[in-house]
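This is the structure, below, for whatever I ask next.
One chain of protein is taken out of this complex; the other chains stay put.
Just so it is clear, A, B and C label the chains in written order, and each chain counts residues from 1 on its own.
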Amino acid sequence: MEILGYITLSLFIGLMLLTLFGYIRTPVQTVLVLSTVLTLIIGAVFRYFDSGWNAVLLMPNEFLGGIILHPITALLTGLFLAGGLKASGGFEALKKMLNYLRRSPIGLVGTLVILINLPVIASLPCGRILAASLLPLLFTFGLEGGMGLLTKSQIIVLIGAFTRNAMGSCGPSPIGGVGQIGEGFLGSFFPTASEGILRAPQAFSLMLGTAVVALFLKFVSKRFYPDDVALRDVPPAWKAEGLREAVIEAPAKGYLALVIFVVSLLVSIFQPFGKMPVQTVLVGGALVMVVACRIRINDLLDGIILLPVTAMAAGFLAAGALAATGGFDALGVILNSLVRVPFLGIAGMLAIFVQFQTILPLSCSRILTAALVPVLYLFGPAKFGFLDWSQLAVVMAAYMINATTSCGPSPLGGGGMMGEGTMRAETGFIKGAYTFSSMAIMAPLAAIYMKFLNLSVFQPSNPDFVRDIVTIGEFTLVVAVANILFIAVMGRLAGTNASTNWFIQLVVFLAGGAIAGGILAFALFEQNFALITQGVAGGLIAAALIALMVPRTLSRRMTATLTGPEM
Amino acid sequence: MLTWITFLFVGTLSGVLISWALDMSSPKELLQGALGGLIAGFLMAAMLPH
Amino acid sequence: MDSEKEREIKHQRKDTEQPLVLPGIHRYQFFTNLKDRGWTKNLDRAAVFGIVAALAATVIKPLTKGNPATIYCYECRACYATQDRCPVGITFQAELVVAGRVGDYDRFIRSGGLKCIRCGNCQSYCVQYLPLPVMFAAMQEDTRRAIKKGIVPRCSLESAMTYGLVGKEFIDDVVRALA
Partner (left out) sequence: MAERPESNIPMRKTEETAVWGRQAAEASRAWTVLGEALSTRGVRLTIYLVLTAALFPSSRFILLVALVLSLAVVWGRELSRTGSRKIFYLAACVAILVLGYVLTRADVVRVDEARISTNPWGNGISLVADGTYQGEAWGYRGPIRVEVSVRDHRITDIKTLAYPDLISVKDSVLGPFREALLKAGRLERPALPPMYRGAEQTIEGYLNAIEAALGKGIPDYPRYNAFSQVFLAAFIGRAPDRVTLNALAILFATFLVFEYTLQSMITPGTGRAISCYNCATCVGACPIKEAEGVQMPMGLVLLTRLGDYERVMELSKYCVGCGRCAAKCPIGNSGPLVIAAAFQAYRRQQKGKGASPGEEAAS
């Protein structure tokens, strides 16, 4: 039976890579369903010869088991709520409130910074819920949207950073975010872990990651891909003239809808009326909105973004089929054998493992997370014993932050595409920024935070709080400064030659990946130089793989996607 | 408590970085960005379990 | 050659039959690379419909089988924290819940579902406070019925017997099915 696992695994990864590089030009759902069907056929043949028809007939049940129902339904109900909010003018009301905020002491910049960080603060189970509804609002700050407050480059930075934050926000969400999977596993050892051990590191690293994405977009992406954003710029005359105030009208029911939205979010997060599933609360909120704000049920339907739902379900189907045929067991064996490779070892293997989702970005991170986190769990004391519990927690934090943000750069309908579309950029414009931030900033920072602060909080026996917080501060500054330096160098060196640019980017990515791997190994094994070297090696490999996925030039890639690879 | 401090620190840092990236780098605007980041960090820390 | 020509004619005729989107503009202006992308005409639609149907099946099945609480499982595996507190040594409780949701008997038996004595120790670890023992009991009943009907493959029963994954409540049924 083992060979079956290898066959189906290579089938799945091969199909996914072909789709990522644009050789298969079909929507990702179709490819996932096809891979499910192929996997099931192969599995059925094997099973028929192994244990007869009965076993084959039970296969549908087994691959349906791959569907994790909760995120799908939570996402749907969240989208209902957002659709209702949109239809009843809630976002106009929000805009008006932002206008008031803009005139307060924190000014325009502070408002934008809060707005960028809003998704993590609101913590919905999928970043797309807020992104779909807030991106048009952010767009209106620019010239095309009518307000004319920001220039082209500012809009690019704003939307890119917001999308980064939104796509990461499903990690720290307490109402069924991706991070819950990791928290549940860690709950085996840390008694209160399932109530939020991973939330703090993720939110921590997301804040800095967002800032770094903003910097990357400003200094690098615009030089690398100069002609790929179709936004118009504000004429200088306007800028000198000052702001042109746009009159915003918000209906009263918009405020009401906003209140219902916030209340149902708070109810679903803090559960004041006893434990109740998120879906019930959100559907209840949506129905209250239907009655109170007099919107149609069509407006709720209007809010649904079908792609993440179907892509997630299709991915779960494919993952379920893989699990039923032993594909993920084979993956576990492969990763396990990576440990014995010289120069790589356990630290190197983990450095690659942590970046796995960024290397192979699917349209929702849960697809691979649901399959890979159990593998990670088995590396811990539960089976192989490579790591102890606190090290497992550190790896889990680093893995989770990369996983949750992986749907941003995915060209298969990831959430980042919404940002790209809104800023009128070509597909793949923000991919470099996203992958760089999740690889070089977020993963090491989350690991460091987990190691030096969060674990101490969850194990109060540790007295060295102040020393640890200084360590975190040092590492945060070092990582941030090093990466800002990289970005500045990359931006300075970038020219007009695409292949030179790409080579510079590869070098910087390698450097960032090496630092990330080293820091991860340090967070895991402290000052063990052999292991840190291994971590650096693993980080280099992961960074090389990630850099290979970032497009060299956008327009040509777009043309290739449109007309076929021959051109 | 320490969680709050780290979050406020990182929030301020990210606020400054974002406002710099947004081409708004006069001292007043940097300060405003830092203030916004501080508020964001505060809200984020308030959402965490204690 | 003939077929090719025919296809060409068909294509052209189809084109002229198209209604106008707007006065003076024909549909051929809007053809994209869609023909490259779709292998057949209806593949994408069928795939999406299959996905949604699978989703609906996953929801409705546990509801009609009297196991509705399983659909709220986060699959966060917080219940793995039971560890030694489980009197019969089940380590993968969430697997049992998922198996109960879709009626996956093989997985249920393999994860030790037939050993469970529904003591409720795992319940206190659930983030959602789901009634785990109730869900397990419903699935156990279902599995017993399936074993009686002979749906469960023989090999999984055999391996369950070998590894001692069958509790004393079910051992008669399993032995009868294997005999």
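The criterion applied here is as follows: contacts are C-beta pairs under 8 Å (C-beta built on N, C-alpha and C of every residue); 3 or more make two chains touch, one makes a residue touch a chain.
Small disclaimer: the values here were computed from a predicted structure and weren't measured.
Student: Name every displayed chain that the left-out chain is in contact with.
Tutor: Checking the complete complex, the chain left out touches A, C.
Student: Among A:Val309, A:Ala324, A:Met349 or A:Ile472, exactly one should touch the missing chain; which is it?
Tutor: Final answer for the missing-chain contact: A:Val309.
Student: Touching the absent chain in the whole complex: find that residue among A:Gly385, A:Gly421 or A:Gly495.
Tutor: A:Gly421
Student: Determine which one of A:Gly413, A:Gly491 or A:Gly535 touches the chain that has been left out.
Tutor: Looking across A:Gly413, A:Gly491 or A:Gly535, the contact with the absent chain belongs to A:Gly413.
Student: What subunit A residues would touch the chain not displayed?
Tutor: Residues in contact with the chain left out: 25, 27, 29, 69, 73, 76-77, 80, 132, 135-136, 144, 230, 276-277, 279-280, 282-284, 298, 300-302, 304-307, 309-310, 411, 413, 417-418, 420-422, 424, 427, 561-562.
Student: Taking the full complex into account, what residues of subunit C touch the chain not shown?
Tutor: 18-19, 21-22, 25, 27, 29-34, 36-38, 42, 44-45, 48-49, 52-53, 55-56, 59-60, 63-64, 68-69, 71-72, 118-121, 123-124, 131, 133-134, 137, 140-141, 144, 169-170
The working rule: only the chains that are shown with their structure count from here on.
Student: As a quick test, compute the distance in whole Å between the mean CA positions of subunit A and subunit B.
Tutor: 21
Student: Measuring from the mean C-alpha position of subunit B to the mean C-alpha position of subunit C, what distance in angstrom results?
Tutor: Here the centre of subunit C sits 44 Å away from the centre of subunit B.
Student: If you average the CA atoms of subunit A and of subunit C, how far apart do the two points sit, in angstrom?
Tutor: Whole-Å distance between the two chain centres: 25.
Student: Which residues belonging to subunit A are in contact with no fewer than two other chains?
Tutor: Subunit A, residues with two or more chain partners: 195.
Student: Mind pulling the residue numbers of subunit C that touch at least two other chains?
Tutor: Residue numbers touching two or more other chains: none in subunit C.
Student: Help me check something: in the complex, which residues belonging to subunit B touch subunit A?
Tutor: Counting only subunit B, the residues touching subunit A are 2-3, 5-7, 9-11, 13-15, 17-24, 28-30, 32-33, 35-37, 39-41, 43-45, 47-49.
Student: Contact residues on subunit A for subunit B in the complex?
Tutor: Against subunit B, subunit A makes touches at 105-114, 116-117, 120-121, 123, 150-151, 153-154, 157-158, 161, 172, 174, 192, 195-196, 199-200, 203-204, 207-208, 210-212, 214-215, 217-218, 269, 449, 453, 457, 465, 469, 472-473, 476, 480, 484.
Student: Flag every residue of subunit C that touches subunit A in the complex, lowest number first.
Tutor: 32-33, 36-39, 43-44, 47-48, 50-52, 54-55, 57-59, 71-81, 83, 91, 94, 98-99, 101-107, 125, 127-129, 150-156
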